[in-house]
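Here's a structure for you.
Missing here: one protein chain of the complex. Every other protein chain is in place.
Chain IDs A and B follow the sequence of writing; residue 1 opens each chain.
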Amino acid sequence: MAAGFQTVSFLSDYGLEDEFVGVVKAVIRGIAPGAAVIDIAHQVPPHDVRAGGLVLARTMQYLPPGVVLAVVDPGVATERKAVAVEVGGGLGEDGDEEPRSVVLGPDNGLLAPAVALAGGARRVVALTNEEFHLPAPGPTFTGRDVFAPVAAHLCNGAELDELGEPLDPNLLMPGILPLSRVEEGAVESEVLWVDRFGNAQLNVDPAEIDDLGSPLVLRMGERSRTAVRAVSYAELSPGQVGLVVDSYGLVSVALDRRSAAEELRLGAGDAVRIEPAQD
Amino acid sequence: MAAGFQTVSFLSDYGLEDEFVGVVKAVIRGIAPGAAVIDIAHQVPPHDVRAGGLVLARTMQYLPPGVVLAVVDPGVATERKAVAVEVGGGLGEDGDEEPRSVVLGPDNGLLAPAVALAGGARRVVALTNEEFHLPAPGPTFTGRDVFAPVAAHLCNGAELDELGEPLDPNLLMPGILPLSRVEEGAVESEVLWVDRFGNAQLNVDPAEIDDLGSPLVLRMGERSRTAVRAVSYAELSPGQVGLVVDSYGLVSVALDRRSAAEELRLGAGDAVRIEPAQD
Partner (left out) sequence: MAAGFQTVSFLSDYGLEDEFVGVVKAVIRGIAPGAAVIDIAHQVPPHDVRAGGLVLARTMQYLPPGVVLAVVDPGVATERKAVAVEVGGGLGEDGDEEPRSVVLGPDNGLLAPAVALAGGARRVVALTNEEFHLPAPGPTFTGRDVFAPVAAHLCNGAELDELGEPLDPNLLMPGILPLSRVEEGAVESEVLWVDRFGNAQLNVDPAEIDDLGSPLVLRMGERSRTAVRAVSYAELSPGQVGLVVDSYGLVSVALDRRSAAEELRLGAGDAVRIEPAQD
C-alpha cells in the first residue's frame, strides 16, 4: 500500500545564482501540488560528490520520511545511472513499521553514506521508465527532466518498481568516508567540512582523543598549533584554538567568533594530526 | 469564472543578503495563507532587465499555472507602469481551456519574452487600484507594497479588471532577445547566460551549426579557440572546449568539470563567432 509522500528534501550543487533549483521545484509543484520541498543545501561546490555526500549523511537523520533528492552529477548525460533507493520501511524492534523514504540521485557515490546511515538499501531501481520523465530539450539537466518528475510521481503514490529496472543494491557505487587512524599515541585525521563560521569538522569522535588530554597539538603539514578542549566557542579566549564537540558529535577545530579555517588555513580534505602536548 | 491561484512563482534581483524576498513572501502569506511561493531565482544582477527577462523566458514553460511575479525594476518610483498580464486561458486545439497565468511586474521589457513564449498577452491592466496595495512608508519597494499584495489577492480570486486600468497589450514595452546571424558560412552569436558551472549559453540553435562540422573555431574578439561538438560534458578531454546542446536546447560552450566562461573569459553579452575549422 503505497500512500505516497508529502515531502521532498532536496540537495544539489546547482547554486542559487541560476534558476536550476527553482525550475526543479516548479516541475514538482506542477505534478504534485500537495508536496512540500525542503531545501537542504544547494551550494555544494560544483561537481564535489564527496562534499555533497557528507552533507547528505549529516542531514539524513533529521529529514522527515519522504523523497530525498540529491543531485551532484558531474557525469550527467553519460552512462552513470539515475537511481531510486528505498530505505527504511521494515519492521522495527517493536514490530511497528518504520518510516520509509526513497532517495533519488545519480549512482556515483553521492547517496551511499546517507543510505548506509539509514540502514542500507532495501530496493533499488534505475530510472529508465521515460513515462515518468519530462521531454528534454537537451540531456544535461536530469534534475528537471528526470529526478523532479520522478520525485513528484513518488509523492503522488507511484510504486518504485514502475520507475524502471531493478538493480542489485550491492552494486551501488560506494561512497568514500575517510576514517581517522590512531598512530603512536596520536590521531591522524582529516577535515570533512568547513562551515560558514569557519569551524573545521574533523572525522574524529571525541572519545578518540580523550586519552590525549588537553592542551593538544595540531600538526597540519609543516605548521602546528596548540589547542584546548572546550564545550562552547565563547569559553575560548581571543586567539585560542579550541577542539569543540560540534553539533554532529564530531570534533571540530574552532575559534571564538572568528574563522579557525581561515586562521589555520584549513580546507576540506586537509590532514590534521592531533598529538598530546609535550610537557 | 476566476477560481484564483495556488502558486506564485517569484523572480527578482533582490538577492538573498537582505530581507526583501522574505518580506514579499511574508506579505503574500499574510493575505493568501493557502498560496505557495516558488523562488525561481533572486540573484539576477541588480537592475539587469535583460538577464532577468532571459531567466523568465527560460523558466516560463516549466512554471505551474498561477501568478508569476518578476521584479527587476531600475525605474521604481518613476512613471514606468506596474502591470498584470494575463496569458493562456484560451481554448486549445482540442477545444479544452488552456491553463491561465497572470504575470506581474514592471513594464520595462522584463516580462515581454516570457509573455511571448506563453502565447502573448490576452489582457493587460496597470496596477493602479490602491485598494489592493499596502500603505507604503516610502515609494521604492513595490515588490512589497504593490506586487506582493496584488499577487496574493489574485490567488484569493480577485479579477484582473479590479486591479486597475486596462492597457493595450500591443503597447507593452518589448523585450530584447538578440538573434544570431549566419554570415559567410559562419554564425555570429552572443553569450546569453553564464551558469554556475561556467557553461556559456549562446543564442544558437544546434541546427544552425550542423553544416559547419566539428571541430569548429570560436572567435571571441582577438582570441580564438578550437571546439568540438559533444553530447555530454564528461566526454570532453581535459582542456578540450565543447559545444554542447544544453538543457534548454541551445548551443553552449563548455569544459568538463571546469568553467568554460572563466577559461575563455566569456561573459553575458559577449560576441562569439563560430566558424568551420580550416583543414
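Keep in mind that, in the parts below, contacts are C-beta pairs under 8 Å (C-beta built on N, C-alpha and C of every residue); 3 or more make two chains touch, one makes a residue touch a chain.
In this text the structure is predicted, and so the values were computed from the model without any measurement.
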Hidden partner chain, touching residue among A:49, A:63 or A:150: A:63
Residue touching the undisplayed chain, where the options are A:32, A:55, A:187 or A:227: A:55
Residue touching the undisplayed chain, where the options are B:30, B:174 or B:221: B:30
Residue numbers in chain A that touch the chain omitted from display: 6-7, 9, 11, 16, 36, 38-43, 55, 58-59, 62-64, 193, 195-197, 231-235, 244-250, 256-257
Chain B, residues in touch with the chain not shown (by the definition above): 14-23, 25-27, 29-30, 33, 46-47, 74-78, 136-141, 144-145
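Heads up, the rule we're going with is that only the chains that are shown with their structure count from here on.
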Centre-to-centre distance between chain B and chain A (centres being mean Cα positions), rounded to whole Å: 31
